[in-house]
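As you look at this complex, bear in mind that one protein chain is not there, while each of the others sits in place.
Letters A and B name the chains as they come in the text, with residue numbers starting at 1 for each one.
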Amino acid sequence: MSDKLVAAQVRHYPPGDLAVWILIMAELLVFALFFAAYGFTRMGHVALFNQYQATLDRTAAVANTLALITASYFVVRAVAAIREGNSRHSARWLWAGVGMGVLFLFIKGGEYAEHLSHGINLSTNTFYMFYLSLTFFHFMHVIVGVIVLVILAVKVGQGRYSAAEHADVESGASYWHMVDLVWLILFPLVYVMH
Amino acid sequence: MQYKSQAVAKLYFIAAIGLFVGQILFGVILGLQYVIGDFLFPEIPFNVARMVHTNLLIVWLLFGFMGAAYYLVPEEAERELVSPGLAVLMFWVFLIAGALTILGYLLVPYSGLAQMTGNDLLPTMGREFLEQPTITKIGIVVVALAFLYNIGMTILSGRKTVVNLVLLIGLVGLAVFFLFSFYNPDNLVKDKYYWWWVVHLWVEGVWELILGSILAFVLIKTTGVDREVIEKWLYVIIAMTLITGIIGTGHHYYWIGTPDYWQWWGSVFSAMEPIPFFMMTVFAFNMVNRRRRNHPNKAAVLWALGTAVMAFLGAGVWGFLHTLAPVNYYTHGTQITAAHGHMAFYGAYVMIVLTMISYAMPMLRGRKAASSNRSQVLEMWSFWLMTVSMVFITLFLTGAGILQTYLQRYSDTPLPFMVVQEKIELFYWMREVAGVVFLIGLLVYIASFFVGTKEPEVVLEQTDA
Partner (left out) sequence: MSQAFTKAMARNIFYGGSVFFFLLFLALTFDSEATFPERDNRQNITESVAMGKRLWEENNCIGCHTLLGEGAYFAPELGNAYKRLGGREGIMAFIMSRPKDGVPGRRSMPQFNFTQEELEALADFLKYVSEINTADWPPNIQG
C-alpha cells in the first residue's frame, strides 16, 4: 500500500459522499423493515411459505449471487485502481462490473418471465407478494446500480477522475455494495431459509 | 425589499390572512355543531360549514404560497418579475372566483350549485376537498398556469438558485397533480385511487418541496449561514420526503378496494415518512445555532423553528401513530385522522406561510428588516396562543379518537356511531374551548400588524464571525 493510498483513505471516511450514505442508510432501513415484515408474516404461514419457496429457481438465484459478488469484486478493483490514479484499469473494472450487473438482470428477468407465464403476480398469495415485492424492489436497485456504474465507467474512461479526486467513484461503489449486500440477505431469506 | 415587483406579494398575504380568519370562524362553528347538533341547522348544515372550512384553508394556503413565490423568486433570481401586472390581475381573478365559490356554498344548496355550474357536463364535484364547481377548478388551472408562467420565466431568465428550482418543481407538481381532480369515474375504487394523487401527492409530496424551499429561503436570510450548506441539506431533505412519501401514498390504499399488498408497501414506506420531518427539525435548529448574525426579526425566526417542530409532530409523529395497517384497521376514518389532519396542516403549511409573511411583511410595509419591538412581542404571543391551542385541539381529538376507536371498533360489544359520539362529547367541548383560544390567537396575530407601527424597528448589531 502506498502512502498516497493511505492518505486518500484517511481523507474520506466513510468513502464517498455523505449524501450517498444518508441514502444508503434510508434504503437499508426500508429493506430491513421489509425483511422484518417477511419474517413476521412467515411465522404465521410457515407451510405456505415453504410450499411456494420450493417453486423458486434456486440455481438461478445462486448464479445471481455469484454475479453480484463478482460485480462487487470488480468494483472494489475499480476503486483501488482509481486511487492509484489508473483511470484505464479503473474503467475496465467498472465495465466488468456493469457486465455482471446486466447478467443479474438477465437471469432475474428470465425468472420473472417464467412466473408471468404461470400467471403469478403480487396478489397470487402472501408468499409471492413478498417474494415479488422484495426481489422487484431490489431488481430496480440493480438497474439503478448498473446505470450508475455505466456513468462512472464512461467518466473514468474520459479521465475525469484522479488519485486525488474520485469521491463520485467511491459514492457509486458504496451504493453498488449496498445493492449487493441487500441481495446477500435477500437470497438466503427468501430462497433458502425453511 | 430589493425589487419593486416583490410588492405584489403583499396583496396575496393580506388575502391569505383574511381568508384564514374565515376558515377559523367556520372551524369554531363546526366545533359547536359537534356538541350542539342543530346549531345553525338547516341554514348552514355541517357539510356546508366543513366545505367552507377546508376549502378556505386550501385557498388561503395557495394565496400564501403564491405570495411567498412572488416575494422570494425575484430576490433569488436577482431580477424583477416578468409581469407584475399579470400577478395583480391573477390575484383578483383568483380572489373573486374563490369568493364566488364560497358564497355559492353558503347561499345555494350544494345540489343547486352543481346544477347551476353544469356539473353534469364534467362531473367533478362532491368529493372531499375537491368540492369546487368544475368551472372553479378550471379557473384554478388557468390561474395556476398564468402564475407558473410568471414565476417560471422569472426563474429561468434569472439566477437559478436551488431555492428557486425546488420551489418551481413543487409548484409545477402542484398544478400537474391537480389535474387528477378532473378524473372522476363511476368506479368508486378508481375514483378514490386517483383522488389521492391530488390529495396525498400534494400534501405529502410536492407541497413539501414548497415548504422546504420557503423554509430554506427564510433560514438563509435570517441566519446568514452559507447558502451552499442550506441548499444541500434542502436537497437531501426533500429527497427523503419523496423517497418515503411517494410510495407512502400506499397508506391510503388499505381499505378502499385496492390490492392487499398496499398494506405492506404503505406501512413500510409511511413508517419512514417522519424521517424527513425529523431531519428538517434538526436542520432548522442547527442552522439557527450556527447563525452568523442575529436577525432583528425574531418573530420570523420563531415561526421558522415552530414550523420545523410542529410539522414533525403533526405530520411525522401523529401521522405515524395510525399509519401502520394493523393500527389503521381500527383507527381509519375516526377522530384520530381529524387530530392528525389539524396538527399536520397547521404545523407544516399554515406555519410556513405565516413564517414567510412574518419575514416579508415588514419589508413590504417599507421597513428595513423588522417590525417594532411591540409588534413583534404581540406576534410572538399569537404564535404561542395559536400553537399551544392547536396542540390541545390535537390532544383532545386524539383522546376522542382513542375512545371512539375502542367503543365503536375494538370492544367486544361495539356501539353504534351516534351512541359513541355522545359518550365522547366532553372531548369535543374541550376541543371547542381550545378552538376559541386559537381564534383569539389569530386576532392577536392580526392586531400585531397594527400596533407599534409608528415606533422604530428593532435593530441588532451584526455578530459576523
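Just a few scattered comments:
Just so we're on the same page, a contact is a pair of C-beta atoms (placed from the backbone, for glycine too) under 8 Å apart; a residue touches a chain by one contact, two chains touch by 3 or more.
Worth saying up front: this structure is predicted, and the values here are computed from it rather than measured.
Among B:Phe46, B:Phe278 or B:Trp429, the one in contact with the hidden chain is B:Phe46.
When the omitted chain is restored, the residue from B:Thr154, B:Ser389 or B:Gln408 that touches it is B:Gln408. Although one chain is not drawn, its touching partners on subunit B can still be listed: residues 33-34, 36-38, 41-42, 45-48, 50-51, 110-111, 114-115, 119-120, 123, 125-128, 131, 162, 184, 186-190, 192-193, 228, 231-233, 235-236, 238-239, 242-243, 246-247, 249-250, 252-260, 262-263, 265, 329-330, 332-335, 337-338, 408-410, 414-418, 421. Annotation for subunit A: contacts to the undisplayed chain at residues 10-14, 16-20, 22-23, 121-123, 136-137, 140, 144, 167-168, 171.
Here is the rule we go by: only the chains that are shown with their structure count from here on.
The mean-CA centres of subunit A and subunit B are about 39 angstrom from one another, to the nearest whole unit.
Only residues 19, 22-23, 26, 29-30, 33-34, 37, 122-123, 129-130, 133 of subunit A touch subunit B when the two sit together in their complex. Across the complex, subunit A is touched by residues 232, 235-236, 239-240, 243-244, 259-261, 264-265, 267-269, 271-272, 275 of subunit B.
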